[in-house]
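Sharing a structure, written as structure tokens. Questions coming.
One protein chain is absent from this view; the other protein chains keep their places.
As written, the chains take the letters A and B, and residue 1 is the first residue of each chain.
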Amino acid sequence: MFDLLQSILDGVMFGATYALIGIGFTLVFGVMHKINMAYAAASVGGAYGGLLVLVAFKGAPAWAVFLGACLAGGILGYVVYLACFHFIPLGSPLATLMSTVGMLLLIDEVIVHSTDGMPQNYPAMFDDVMLQVGELSIRGDLLLIFGASVACMAALLALLYRTRLGLATRAVSQQPVAAQLCGIRVAQVNIATFVITGVLGGLAGALIGASVGALSPLLTVPLTVKGLIVTVIGGLGSIPGAIIAGLLVGGFENLFQQFRGVTERDLYVMLLLFVFLVFRPGGIFASGAGRD
Amino acid sequence: MDFYYGLAQIIGVHTLLGLSAYILLLTGQVSLAQAGFFAIGAYVAGMLTVLTGWPLLPALAVGGLVGAAVACAVGFPALRVRGLMLVIATLAFGEGVRLFFFNFDYQIARGDLRVGPLGGEGFRQIRYFPENGWTTLEVMLFIWAIVATVMAVLWWFDRSRYGAVLRAVGEDEVAAQSVGINLTAVKVSAMTIGGAIAGIGGGLYAHYTTHIEHTSFNILVATFALAYPIVGGLASVFGTLAAVVFVQGFLIEGLRFLGDWRNLLFGALIVLAMNLRPHGLIDARVLARLARAFGGGRRA
Partner (left out) sequence: MLELHQVSRHFGGVRAVDALSLAVGEGEIVGLIGPNGSGKSTTVNLVSGLFPLTSGRILFRGQDLASVPVHRRLGLGIARTFQNIRLFGHLTVWQNLWVAQNSPEDRARRGFLARWLGGSAGVRREIGELLEFAGLAPKQDELAANLAFGEQRRLELARALATRPKLLLLDEPAAGMNSEEIGQLRERILKLRGRGVTILLVEHVMELVMGVTDRIAVLNFGQKIAEGTPAAIQADPAVRKAYLGGEATS
């Protein structure tokens, strides 16, 4: 019994990273009404970028790597924006979608090439710490993941609801033309969205690498799928939805793993998606509808 | 020469893959699931010729039928989700199919060999063509006979009322409903036909490569399927063909000397193509110009 609870608890804490990825997808959708299919890949790319800190300064502390990942993630976010959203006319959603998929493949390949396809070790923090709460143990590194993610989400919500940039972002997401007519520089808002979600993504990628112990390019596609599942379950465009859905998916993932093992686990997560699509296509907190 | 026949085989099968996504795109449904139906067709046709000794044509037909059936089943719940959600749902479905085959074992003994799909190792020894003495040239011609037939059928659809209805649904669902078009029937029919085409393509693929595994049907393949009609343009089936020739022929083989970097170039190429020609290589304007050049106006 406690094995199960332990497993679910671990899953929920890890699920905070899925929540971050889900937030990234959902935020871009909310502002631009498009899906950035390259987001999860860029997040993993950002995490790899953090490793460059180690290349430059051997023996750097783990938090420096995480910071590097955030920076790299932000830069990658800007690159994706330029490549896929800045020049392509708004009236061509298919072209935008395709270009983000192209970007996903491109980032994947760049990672594979620069690392020769070998998994790279990732530094962790607090991985030797273990807290005991009754029968359950809380891993230190998972707690860090959970805490860092929560802090990020809080910062993001504060940004959205208490700053001018956040106000502009919300305006653009509701009425881009009207926002422009009010003097809001839509391009700037979009860029800010991509950079900020890029930073979040880089951190998420780094946290995932830290908890698993290694990064591998094989992460990108499953992370994309899971991130999108989280976004859909939470409702496209809803940040609170993405948060809750991320924790949910994390918990369920471990639950499925307990019962059916690792190889079938992902199949059941997908089944979870289909259940939601059939019974609650709007997600937990439905916000905007789909592209139409 | 054999090299070019091989290339032509790849182009042929990928054209089928692209066409299966093309017919869906006409109705406005963006599907990343075509690689899944492709996989189903591949495994079904392969198992029929290898495990039960069926001749090729019936095996391919059944592969197409099963692909169509699964697509039809997917089509109905797919109607409940729109636009971008459909992309996500089909992506998840495609990945689900891949994972399914990753876990799928079904082997029987053939003499002292064990044949059949074996989970992560895939399905080896699909040796129908070599065992029956087909040359590379014959295989290529066979593939292209099928591709030409499918293209002819789709071309015919495009000129018929069905084709116009498909495009009407893709353009404006509200208007389409209001003139009496049954959206469900149209969209599910398109999904089913797409599944059949992908299934047949998968069956052909399994037989000319003789070895399939779950990684042959991953997101890259799903992307190819979607990229061809989008990059090629939705104005006609030839757009998809042009895109396949362009991507596979020019890019992947012509730049063979880039070795491992080819895949990198594919992603970059898509990004570039979408920025430079968002409506595809062969869009309506190019098509009109081509039509005028070859005499005859646009079909009424």
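By definition in this document, a contact is a pair of C-beta atoms (placed from the backbone, for glycine too) under 8 Å apart; a residue touches a chain by one contact, two chains touch by 3 or more.
Bear in mind that the values here come from a model prediction, so they are computed numbers and not experimental data.
Within the entire complex, contacts from the absent chain reach the displayed chains B. Per the touch definition above, the residue from B:R82, B:R127, B:R167 or B:R277 contacting the chain not shown is B:R167. The chain omitted from view is touched by exactly one of B:L57, B:L113, B:A145 or B:A175, namely B:A175. Taking the whole complex into account, subunit B touches the unshown chain at residues 156-157, 160-162, 164-165, 167-168, 171-172, 174-183, 284, 297-298, 300.
FYI, only the chains that are shown with their structure count from here on.
Centroids of subunit A and subunit B (each the mean of its C-alpha atoms) stand 31 Å apart. Residues of subunit A that touch subunit B in their complex: 29, 34-35, 83-84, 87-89, 92, 94-99, 101-110, 113, 221-222, 224-225, 228-229, 231-232, 236, 263-264, 266-267, 270-271, 273-274, 277-278, 281, 289-292. Within the complex, the subunit B residues that touch subunit A are 25, 30, 77, 80-89, 91-93, 95-96, 99-100, 102-103, 173, 218-220, 223, 226-227, 230-231, 260-261, 263-264, 266-271, 274-275, 278-279.
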